[in-house]
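Only one protein chain is missing from this complex, and each of the others stays in its spot.
So that you can tell them apart, the chains are marked A, B and C in the order they are listed, and the count of residues begins at 1 in each.
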Amino acid sequence: MKKVLTSLDEAARLVRDGDLVTTGGATFHRAPMEFVRELVRQGKKNLSLVDREPAMDFDLLIGAGCVAKIRAGMLAFEGLGLAPNFRKKSEAREIITKEGACQPIIAGFRAAAMGLPSLPVKGMLGSDLLDISEEIGGYKQVEDPFTGEKMIAVRAIQPDLAVIHVQKADEYGNVRIEGPVYEDVIKAKAAKTVVVTAEELIPNSEFRKMPEATTLPHFIVDAVVEAPKGAYPCSCFNYYDVDYDHIKEYLRVAAKGQLKGYLDKYVYWGKTDE
Amino acid sequence: MKKVLTSLDEAARLVRDGDLVTTGGATFHRAPMEFVRELVRQGKKNLSLVDREPAMDFDLLIGAGCVAKIRAGMLAFEGLGLAPNFRKKSEAREIITKEGACQPIIAGFRAAAMGLPSLPVKGMLGSDLLDISEEIGGYKQVEDPFTGEKMIAVRAIQPDLAVIHVQKADEYGNVRIEGPVYEDVIKAKAAKTVVVTAEELIPNSEFRKMPEATTLPHFIVDAVVEAPKGAYPCSCFNYYDVDYDHIKEYLRVAAKGQLKGYLDKYVYWGKTDE
Amino acid sequence: MSTGGKLMNNDIEMPDLMIYAMASEIKNFETVLHGVSSPLPVLAMSVARKTHAPDMAYISGAEGVDPEVDRVYPSSFDARMNRNAVGYFGLHEAFDLAQRGELNVMFLGAAQIDRYGNTNLSVIGDIDQPKVQLPGGAASAFLMPITPKVVIWITRHSKRVFVDEVDFVTGQGYNNRAEAYKKNELVVISSLGVMNFKNSDRVMQIQSYHPGHTLDEIKENTGFDLLVAPDVAETPAPSKEVIDLIHNVDTDGVRWTEFR
Partner (left out) sequence: MSTGGKLMNNDIEMPDLMIYAMASEIKNFETVLHGVSSPLPVLAMSVARKTHAPDMAYISGAEGVDPEVDRVYPSSFDARMNRNAVGYFGLHEAFDLAQRGELNVMFLGAAQIDRYGNTNLSVIGDIDQPKVQLPGGAASAFLMPITPKVVIWITRHSKRVFVDEVDFVTGQGYNNRAEAYKKNELVVISSLGVMNFKNSDRVMQIQSYHPGHTLDEIKENTGFDLLVAPDVAETPAPSKEVIDLIHNVDTDGVRWTEFR
């Protein structure tokens, strides 16, 4: 084990303009919002984002002008509404939207996590989604070599960087996720570089007391950042719930085209020394 | 959830002569020995057995005449010696031995667990093992549809029955495995029928207090049997360690061709009323 | 949040009727999954388990297995809906279950649907020049052809939704399914009735009209010719007990979200 504890600033510098990035969690749960805000502050450009069902994390990056391309199974704000910046910029062709379906996106991550160039999935046949070509996570119809069954092979999705917000980590990169894990283990194994932001740093000895609770061992993780409230306004199980009012405020502001005010208030405020 | 608690006798009757069976655990750890002994008592015939690295569970079934075919990555008694009945009957061609390698066997289970007809693996190329043809877990050289990389596709391995010995279960089939899990989750998902033997039955409410510790949810499991010491003489983590002396006794007896004495003493004793 | 006025006669509110119809599609012992943005499926699964399907396996999009849902939230992945779950089961595991043929029922949405059951959740207009960028189909394209029963719920039965031709096939209807997948069942539950495809041409037909609505009303609000099942009937209304179940769980009225 080597120490990989670093600052939010340093960790975000691991993301280069143009990188393919995925985020942990699902919709409003354990989204790595503080890391996303730091990406906005650092003015990242031309990111490609990929995830099964992201929400505000992706929409904020899109709204702040960090994104060139989106691949997702669904990108919306659940019962609260559509994703305003995603919708606006996609319709204005300011971003390229390549809709995936959930299972092929998961399969693409899984292929990369397993070290395979691709992985087949069932279903999909007959959907126009198959006609949306895509370099990563692209599709090819294949026949199983044994049964001849028609399958859709999904190309591996190996993000340049996966950032995952978790409850607990140590300075070496051991990680404990509490509650739903989503595809976070798969994404971490799939990505070239893994950044973990954690509510809380705990001593390595705590991991050794309960090894069965370790979700990711240190050798999968490249950087750990202490980030209390790091998923806010999204939830972090066992720590805090979603702040639905905050998210509604974001939607109202974004609907009025006043995202700058939101960014000034919640992203740049107190961090404008640079 | 429906109740699936049953007796050892009833559960073992789910195994039909000629079935493809896999067992949980690895070598001397959480092998479902009491279930294996019941299969011997019920006089099963012509079983096909498949596992990554089995040991005494497979050797005992072979010695008792229950087995027609073996597929394993390695079958030995680790530092204690070779598997005596496996070696003897394989050399006498009384059983068919189809050596797999660990990864293709896992990949075959994984394919079935994922509902795929096959799954590719790396490595393997150049090994004479590829020339050993096999209906289940068989190999074909393929090229990845995207990269053209040469891969070995492994046919799905869907056991008729997987039997897994665990620490805790409830009457509905919820299962908690403590310590190393091996491929037990994968095997359970891969198999058509899943029998769980458990050291201890605990109330459903205990699972609900600690859902993150649930290894298999009830809908994966078809039968639960209470079987304290059910892995003996193999280990069951948190309950008991391997009885190496017992295993050495087995090896000594088997080496002398006196397995019948062992069976009388440890398998049939007190159970001869049938 | 308003819990809304009466949208139907008979004093039955429309969400309650749709939820009950959706719950009725679940049989006991079946394994059922809900996904994202799914307050109605959450409530339907809860009702089914508390009434006619006590032994069903309930897999939450929030990954909880057989949770005791005591409140519904704007996010269907809100982990508070995993209360007293018996375990966790990841979505990728649930999708494996679907690939193995062991997931019995799934609930999905649609912005457009055609006579063959093709759904669109991707774009209004052209995919390369969308008039409206929709959220995306999530699991639709994967699950619609392979899940033994898929229930599509549509809270606004209108010609804008029930269209002659979908702008984009996100989820596959019967004419767009591979042969192996043709037998899987599709049910559409809207604000006006319940539709299925149980005829030789595999086209949409009315199975039941909701209390207070008529066959003509359904046809008039549909952008293609709808068939009528020979045994068409009125959709069964939920009992007082079922309505209480729904209201006691969804005290915040999240079920109304899609109706506003």
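To be clear about the criterion, a contact is a pair of C-beta atoms (placed from the backbone, for glycine too) under 8 Å apart; a residue touches a chain by one contact, two chains touch by 3 or more.
Just so we're clear, the structure is a prediction, and the values are computed from it rather than from any experiment.
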Chains in view that touch the one left out, judged over the entire complex: A, B
Residue, one of B:20, B:36, B:50 or B:75, that touches the chain absent here: B:75
Option from B:102, B:142 or B:213 whose C-beta touches the chain left out: B:102
Contacting the left-out chain in the complete assembly, out of B:181, B:198 or B:263: B:181
Subunit B residues that touch the omitted chain in the full complex: 26-29, 52-53, 72-76, 78-80, 82-83, 86-87, 90-91, 93, 97, 99-104, 106, 110, 121-129, 132, 149-150, 179-183, 186, 235, 237, 241-242, 244
Interface with the undisplayed chain - residues on subunit A: 1-2, 112-116, 172, 174, 189, 204, 207-208, 211-212, 214, 216-219
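To be clear about the criterion, only the chains that are shown with their structure count from here on.
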Chains most often in contact, by C-beta pairs: A-C
Separation of mean Cα positions, subunit C and subunit A [Å, integer]: 28
Where subunit A and subunit B are represented by their mean Cα positions, the distance between them in whole Å: 38
Shared interface positions of subunit C, touching two or more other chains: 64, 82, 88, 98-99
For subunit B, residues that touch 2 or more chains besides their own: 115-116, 212
